[in-house]
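Encoded as structure tokens, the structure appears first; notes follow it.
Just one protein chain is left out here, and the rest sit where they should.
Showing subunit A:
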Amino acid sequence: MKHMLKLLPFSLILLLAGCGMENLSALDPRGPVAEMQLSLIQLSLYIMIFVIVIVFSIYAFVLIRFRERPGDTHIPKQVHGNRTLEFIWTTIPILLLLLLAIPNVMDTFTLADTGIPDEGVDEELLDEDDEVQDYVVIEAHAHQFWWEFVYPDLGVNAGQDMYIPTDTRVIVELEASDVIHSFWVPALAGKQDNVPGITNDLWFEAPEEGIYMGKCTEICGPSHWLMDFKVVAVDPDTFDSWAETMAEPPEDQLEPEGEVAVEGRDIFVENCIACHAIGDEGGNTGPNFTNYSERTVVAGFLEYSDDNLHDWIRDPDSLKPGNEMPGFGEEAISDDEMDALIEYINTLSVLDE
């Protein structure tokens, strides 16, 4: 009894706090997979609340009714047990668990079926006219501590921001290059692990446009907590043009206009491109930079600003310990050169605004 009262203030606080941040919370699903999972969570919660209410009621009754009163010295009857009661509290939990186990097994198989088995396409991916619905396959490669998204059918490599078309089944193939990571976008779908040497997959859909927050959920080193990414859902037309431009970046990214940006471009080629490709030019040791200025954050978590970019390039390890990027001090890139570099980076975009 005292127990319940103690919990009361907490539920009030939870009401005030709401269900968490939009597009981050599993309690506020934004797609069919997360909705399926939330409804399963709710089903299990209702069954469990039923159990809790029964147990707590008996508990409260027993403690109040059978507490020792002053002067009471009687020896209670020594009961051995009761077969009927024991039968009841064995069978009823079994029935309750079946109630939960059956939908769970069904959902487990539904979630495991991405719809593209080895031979041909699953019927679920066919629409009324037996046409194959659109789906997009994205490889999510997890690295310490950033995400690389490869679109094998589209020839696109994107860093940190995973662009997807709305209302389209997204099939994510999960891989890891160093240690185990885990891919989680709570508002869209539960997680699966990125395991070195193994390719896992999952699928989800996002009916609405928006920026959904993703996190790594398997401890992967010091900056595990900063290994965030974004899933950016845009309408299918925008997505197509995005993918096209990502695969073949506009000319002015390679040969930008404006004197300062040209200087920045040179500095980028000299210092950065070996790891940060633009289009398919350059290396993939770090995130791809083709659409860098369209990011909302620097390094996965810092607000996008010239100052933060500057601080990040100067000393990445102090901001995100254990990451692979070397720092570039003033002897490598002078302050003037840095301004030019940042101005060039700010021009890297693929979407028409």
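In this text, a contact is a pair of C-beta atoms (placed from the backbone, for glycine too) under 8 Å apart; a residue touches a chain by one contact, two chains touch by 3 or more; residues count from 1.
To be clear about the criterion, contacts and distances are computed from a predicted model.
Per the UniProt record, the absent chain's protein name among "Citrate transporter-like domain-containing protein", "sulfate adenylyltransferase", "AAA family ATPase" or "Cytochrome c oxidase subunit 1" is "Cytochrome c oxidase subunit 1".
Within the complete assembly, A:Pro222 is the residue of A:Pro222, A:Pro236 or A:Gly258 that touches the hidden chain.
From the set A:Pro152, A:Pro196 or A:Gly283, the residue in touch with the chain omitted from the display is A:Pro196, counting the whole complex. Touch with the chain omitted from the figure is made, among A:Gly20, A:Pro152, A:Pro207 or A:Pro326, by A:Gly20.
Take subunit A: the residues that touch the chain left off the picture are 3, 6-7, 10, 13-14, 16-21, 24-27, 34, 36-38, 40-41, 44-45, 47-48, 51-52, 55-56, 58-59, 62-63, 66-68, 72, 74-82, 85-86, 89-90, 93-94, 97, 100-101, 104-105, 107-113, 174, 178-180, 182, 184, 186, 189-193, 195-198, 200, 202, 213, 215-225, 228, 301, 321-322.
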